[in-house]
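Rest of the complex left out; these chains stay put.
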Amino acid sequence: MPYINLKITKDGVTREQKQQIVAEFTQTLVRVLGKKPEHTHIVIDEVDTDNWGFAGMLTTDYRTGKR
Amino acid sequence: MPYINLKITKDGVTREQKQQIVAEFTQTLVRVLGKKPEHTHIVIDEVDTDNWGFAGMLTTDYRTGKR
Amino acid sequence: MPYINLKITKDGVTREQKQQIVAEFTQTLVRVLGKKPEHTHIVIDEVDTDNWGFAGMLTTDYRTGKR
Amino acid sequence: MPYINLKITKDGVTREQKQQIVAEFTQTLVRVLGKKPEHTHIVIDEVDTDNWGFAGMLTTDYRTGKR
């Protein structure tokens, strides 16, 4: 009964990329742990870079070098 | 001190449905565990079907039969 | 595709209480939102009262009146 | 390796407030636990008041006194 929550920054991830991630994560759990695909749920949260803190600052600021 | 995070697909859930869910979940915790309503928080996340993986594919694809 | 994470303090909750909670939460989602039971997962985390902060203090301290 | 998920109601929190929260939470973990800032991630979820249940009702209703 696996459940995965993936949090990534909102950077224009495409449907194809999401499909690829979901397919690969599921395959890993099937192959390594013998889990059933129909018991495997994956929720992807795309987080605004203003809402992701890293190293004490917002990721937006981290990326623009405002450090 | 209960905290609930409910994740569902974004399918046009109405305010009335959310009110009903919050009321019933809280009643269950009060009745079964003796919790206080004013200590009970419930966060509902509505997730785009492109962001919910199930059975190795996106829920959007799963529903449209693109399997 | 609902997923629920319930966090409660570790207070000797019994199997019967967990069964009751899981049954009722699932029934609520089936009745109010038309969800399928076999797509509904509920994870219960029982948290030590030293690991649950409330009102600026640990729940252990809050309960013993060390406020 | 700390990871923090902060959930707050969506009430027009500003960038400056987010910067302040991220800076202070990180400083607390560095000072109290000796964590490294570059290993510290903080995700802020701003939740619509219709999606936050409190005391058995939606926060929107709780605030407008529909109790």
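By letter and in written order, the chains are A, B, C and D; residue numbering begins at 1 in each of them.
Quick note on the criterion: contacts are C-beta pairs under 8 Å (C-beta built on N, C-alpha and C of every residue); 3 or more make two chains touch, one makes a residue touch a chain.
Keep in mind the model is a prediction, meaning the values are calculated, not measured.
Engineer: Total copies in the full assembly, please; the file places 4 of them.
Structural biologist: 6
Here, only the chains that are shown with their structure count from here on.
Engineer: If you line up contacts by residue number, which pair in A-D, B-C or A-C shares over half of them with B-D? Let me know.
Structural biologist: A-D
Engineer: Just how far, in Å, is the C-alpha centre of subunit B from the one of subunit A?
Structural biologist: 20
Engineer: Could you tell me the distance, in whole angstrom, between the mean C-alpha positions of subunit B and subunit C?
Structural biologist: For subunit B versus subunit C, the centre distance works out to 13 Å.
Engineer: List, in ascending order, every residue of subunit A touching at least 2 other chains.
Structural biologist: Answer for subunit A, listing residues that touch two or more other chains: 41, 43, 45.
Engineer: Under the stated contact criterion, what part of subunit C meets subunit B in this complex?
Structural biologist: 1-9, 13, 17, 20-21, 24-25, 28-29, 32-33, 35, 39, 52, 54, 59
Engineer: Quick one: which bits of subunit D touch subunit B in the complex? Just the residue numbers, please.
Structural biologist: Residues in contact with subunit B: 7, 45, 47, 50-58, 61.
Engineer: Spell out the part of subunit C that touches subunit A in their complex, as residue ranges.
Structural biologist: Counting only subunit C, the residues touching subunit A are 1, 3, 41, 43.
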